[in-house]
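Up next is chain A:
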Amino acid sequence: MKNKEELIGFLTRLFPYATIQEGNQYAELFIPADKWHETAQILKSNDSIPFDYLISLTAVDYLTKFTVVYHLESTSTHDFIVVKTDVENREDPQIDTVSDIWITAEFHEREVYDLFGIRFNHHPDLRRFFMEEDDGYPLRKDFKDEINIIELPN
Partner candidate 1 sequence: MLLEIFSFSTLTANIDKSLHAWMAPWLAVVTELVIIGIVFLLFYAVLGLFLVYLERKVCAIIQNRIGPNRVGKWGLLQTVADFIKLITKELIPIRNADSFLFNLAPFIVIAASFMAMAAIPFAKGLHAIDLNIGIFYIIAVSSLGVVGILIAGWSSNSKYSLIGAMRSGAQIVSYELSVGLSLLAVVVFAGTMQLSAIVESQANGWWIFKGHIPALIAFIIYLIASTAEINRGPFDLAEAESELTAGFHTEYSGIKFAFFFLAEYINMFIVAAIAATMFFGGWMPFHIGHWDAFNRVMDYIPSVVWFFGKTFFIIYLIMWFKWTFPRLRIDQLLNLEWKYLLPLSLMNIVIIAFVVLMGWYFH
Partner candidate 2 sequence: MSEEIIKNIIVREDEDYIVNMGPQHPSTHGVLRLEVCLHGEFVNYLIPHIGYIHRGIEKMSESDTYKQIIHLTDRMDYLSAHMNNEAVCLAVENALGIEVPERVKYIRVILDELTRLASHHLWWSAFGMDLGALTTFFYGMRDREKVLAIFEESFGSRLLHSFNIPGGLMHDVHPNFQKHTMEFVRYFRKKLPEYKQLLTDNIIFHNRTKGIGIMPCETAVAFGVTGPSGRGSGFACDVRKVAPYGVYDKIEFKEILHEEGDSFSRYLVRMEEMEESLNILEHVVDQVPEGDYTARMKPIIKLPEGEYFQRVETARGELGVYIVSDGKKYPYRIKFRSPNFSNLFVLNTLAKGGKIADLVAICGSLDLVIPDIDR
(Lines give C-alpha, C1' and ligand atoms only; values in the text may rest on other atoms or scores of the structure.)
Protein backbone atom coordinates (compact mmCIF):
# COMPACT_ATOMS: atom_id res chain seq x y z
CA MET A 1 0.00 0.00 0.00
CA LYS A 2 1.35 3.42 -0.93
CA ASN A 3 0.86 6.53 1.13
CA LYS A 4 -1.10 9.47 -0.17
CA GLU A 5 1.85 11.41 -1.62
CA GLU A 6 3.22 8.42 -3.52
CA LEU A 7 -0.21 7.67 -4.86
CA ILE A 8 -0.71 11.24 -6.04
CA GLY A 9 2.71 11.14 -7.70
CA PHE A 10 1.82 7.92 -9.45
CA LEU A 11 -1.51 9.27 -10.66
CA THR A 12 -0.11 12.56 -11.97
CA ARG A 13 2.47 10.64 -13.95
CA LEU A 14 -0.29 8.45 -15.38
CA PHE A 15 -2.75 11.25 -16.10
CA PRO A 16 -0.99 14.54 -16.81
CA TYR A 17 -4.32 16.20 -17.61
CA ALA A 18 -5.79 15.47 -14.20
CA THR A 19 -6.04 18.08 -11.47
CA ILE A 20 -5.14 16.98 -7.98
CA GLN A 21 -7.38 18.23 -5.23
CA GLU A 22 -5.55 18.83 -1.98
CA GLY A 23 -6.72 18.93 1.57
CA ASN A 24 -8.97 15.93 1.80
CA GLN A 25 -8.53 12.59 3.46
CA TYR A 26 -7.68 10.54 0.38
CA ALA A 27 -5.85 11.03 -2.89
CA GLU A 28 -8.31 12.88 -5.07
CA LEU A 29 -8.14 13.76 -8.72
CA PHE A 30 -10.35 15.67 -11.10
CA ILE A 31 -10.67 14.33 -14.62
CA PRO A 32 -12.23 16.37 -17.44
CA ALA A 33 -15.52 14.82 -18.50
CA ASP A 34 -14.45 14.17 -22.08
CA LYS A 35 -11.40 12.20 -20.95
CA TRP A 36 -13.23 10.26 -18.27
CA HIS A 37 -13.94 7.03 -20.11
CA GLU A 38 -10.39 6.41 -21.30
CA THR A 39 -9.04 7.39 -17.89
CA ALA A 40 -11.34 4.85 -16.27
CA GLN A 41 -10.06 2.20 -18.62
CA ILE A 42 -6.46 2.94 -17.70
CA LEU A 43 -7.31 3.06 -14.00
CA LYS A 44 -8.80 -0.40 -14.20
CA SER A 45 -6.27 -2.06 -16.49
CA ASN A 46 -2.90 -0.52 -15.63
CA ASP A 47 -0.37 -3.02 -14.40
CA SER A 48 1.10 -1.41 -11.30
CA ILE A 49 -2.09 -0.51 -9.38
CA PRO A 50 -5.23 -1.84 -11.08
CA PHE A 51 -8.22 -0.17 -9.49
CA ASP A 52 -10.63 -3.02 -10.10
CA TYR A 53 -13.11 -2.47 -7.29
CA LEU A 54 -15.53 0.43 -7.62
CA ILE A 55 -16.73 0.98 -4.08
CA SER A 56 -19.14 3.78 -4.60
CA LEU A 57 -20.43 6.00 -7.36
CA THR A 58 -22.41 9.07 -6.57
CA ALA A 59 -22.99 12.66 -7.53
CA VAL A 60 -23.09 15.99 -5.72
CA ASP A 61 -25.15 18.94 -6.86
CA TYR A 62 -23.23 22.22 -6.49
CA LEU A 63 -26.06 24.26 -8.04
CA THR A 64 -23.79 25.45 -10.83
CA LYS A 65 -22.57 22.00 -11.77
CA PHE A 66 -22.75 18.35 -10.87
CA THR A 67 -19.75 16.47 -9.66
CA VAL A 68 -19.77 12.72 -10.15
CA VAL A 69 -17.65 11.03 -7.52
CA TYR A 70 -16.07 7.60 -7.86
CA HIS A 71 -14.42 5.81 -4.95
CA LEU A 72 -12.02 3.17 -6.17
CA GLU A 73 -9.94 0.55 -4.50
CA SER A 74 -7.34 -1.82 -5.78
CA THR A 75 -7.99 -5.31 -4.46
CA SER A 76 -4.35 -6.32 -4.91
CA THR A 77 -2.62 -3.35 -3.24
CA HIS A 78 -5.55 -1.92 -1.24
CA ASP A 79 -4.87 1.61 -2.47
CA PHE A 80 -7.85 3.88 -2.22
CA ILE A 81 -8.49 6.87 -4.43
CA VAL A 82 -11.31 9.26 -5.17
CA VAL A 83 -11.91 10.32 -8.76
CA LYS A 84 -14.24 13.14 -9.74
CA THR A 85 -15.56 14.57 -12.92
CA ASP A 86 -17.58 17.71 -13.38
CA VAL A 87 -20.76 17.85 -15.41
CA GLU A 88 -21.19 21.54 -16.21
CA ASN A 89 -24.42 21.49 -18.17
CA ARG A 90 -27.20 21.45 -15.63
CA GLU A 91 -30.06 21.43 -18.14
CA ASP A 92 -29.03 18.24 -19.91
CA PRO A 93 -26.25 16.68 -17.86
CA GLN A 94 -24.43 13.90 -19.62
CA ILE A 95 -21.37 11.81 -18.94
CA ASP A 96 -19.96 8.58 -20.32
CA THR A 97 -20.91 5.42 -18.54
CA VAL A 98 -18.28 3.24 -16.93
CA SER A 99 -20.57 0.25 -16.64
CA ASP A 100 -18.53 -1.53 -19.30
CA ILE A 101 -15.47 -1.19 -17.06
CA TRP A 102 -16.89 -1.82 -13.60
CA ILE A 103 -20.13 -3.74 -13.99
CA THR A 104 -21.44 -2.55 -10.62
CA ALA A 105 -21.46 0.97 -12.03
CA GLU A 106 -24.46 0.02 -14.15
CA PHE A 107 -26.69 0.02 -11.08
CA HIS A 108 -25.06 2.87 -9.24
CA GLU A 109 -25.41 4.95 -12.39
CA ARG A 110 -29.07 4.09 -12.61
CA GLU A 111 -29.49 5.31 -9.07
CA VAL A 112 -27.65 8.54 -9.83
CA TYR A 113 -29.78 9.00 -12.93
CA ASP A 114 -32.87 8.48 -10.86
CA LEU A 115 -31.92 10.91 -8.12
CA PHE A 116 -29.97 13.55 -10.07
CA GLY A 117 -31.08 13.19 -13.66
CA ILE A 118 -27.55 12.79 -14.98
CA ARG A 119 -27.68 10.81 -18.20
CA PHE A 120 -24.96 8.22 -18.71
CA ASN A 121 -24.14 7.81 -22.37
CA HIS A 122 -24.00 4.25 -23.72
CA HIS A 123 -25.55 2.86 -20.56
CA PRO A 124 -27.17 -0.51 -21.36
CA ASP A 125 -30.35 -0.08 -19.34
CA LEU A 126 -30.88 3.47 -18.14
CA ARG A 127 -34.25 3.37 -16.42
CA ARG A 128 -35.36 4.98 -13.21
CA PHE A 129 -35.07 2.84 -10.11
CA PHE A 130 -37.33 4.30 -7.49
CA MET A 131 -39.57 6.81 -9.20
CA GLU A 132 -41.67 7.39 -12.28
CA GLU A 133 -40.22 9.02 -15.40
CA ASP A 134 -41.66 12.49 -14.79
CA ASP A 135 -41.23 12.73 -11.03
CA GLY A 136 -38.30 15.13 -11.02
CA TYR A 137 -34.90 14.50 -9.52
CA PRO A 138 -35.16 14.69 -5.74
CA LEU A 139 -31.52 14.92 -4.74
CA ARG A 140 -30.99 18.08 -6.76
CA LYS A 141 -30.71 21.06 -4.46
CA ASP A 142 -33.43 22.98 -6.31
CA PHE A 143 -35.95 20.15 -6.10
CA LYS A 144 -39.24 21.33 -4.67
CA ASP A 145 -41.99 19.13 -3.33
CA GLU A 146 -44.62 21.19 -1.57
CA ILE A 147 -46.51 18.21 -0.23
CA ASN A 148 -43.91 15.83 1.12
CA ILE A 149 -40.95 18.00 2.05
CA ILE A 150 -41.18 20.42 4.94
CA GLU A 151 -38.50 23.06 4.65
CA LEU A 152 -36.79 23.90 7.93
CA PRO A 153 -35.43 27.38 8.57
CA ASN A 154 -31.70 27.00 8.08
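Behind the choice of candidates: all candidates are chains of the complex that A comes from, given by their letters.
A few notes on this one:
Throughout what follows, a contact is a pair of C-beta atoms (placed from the backbone, for glycine too) under 8 Å apart; a residue touches a chain by one contact, two chains touch by 3 or more; residues count from 1.
Given the structure is predicted, the values throughout are model-derived calculations rather than measurements.
When the candidates 1 or 2 are screened for touch with chain A in this complex, the one that qualifies is 2. Here chain A touches candidate 2 in the complex through residues 23-26, 28, 45, 50, 52-56, 58, 60-61, 69, 71, 73, 75, 78, 80, 82, 100, 102-104, 106-108, 111, 115, 124-125, 129-131, 138-139, 149, 151-152, 154, going by the rule given at the top.
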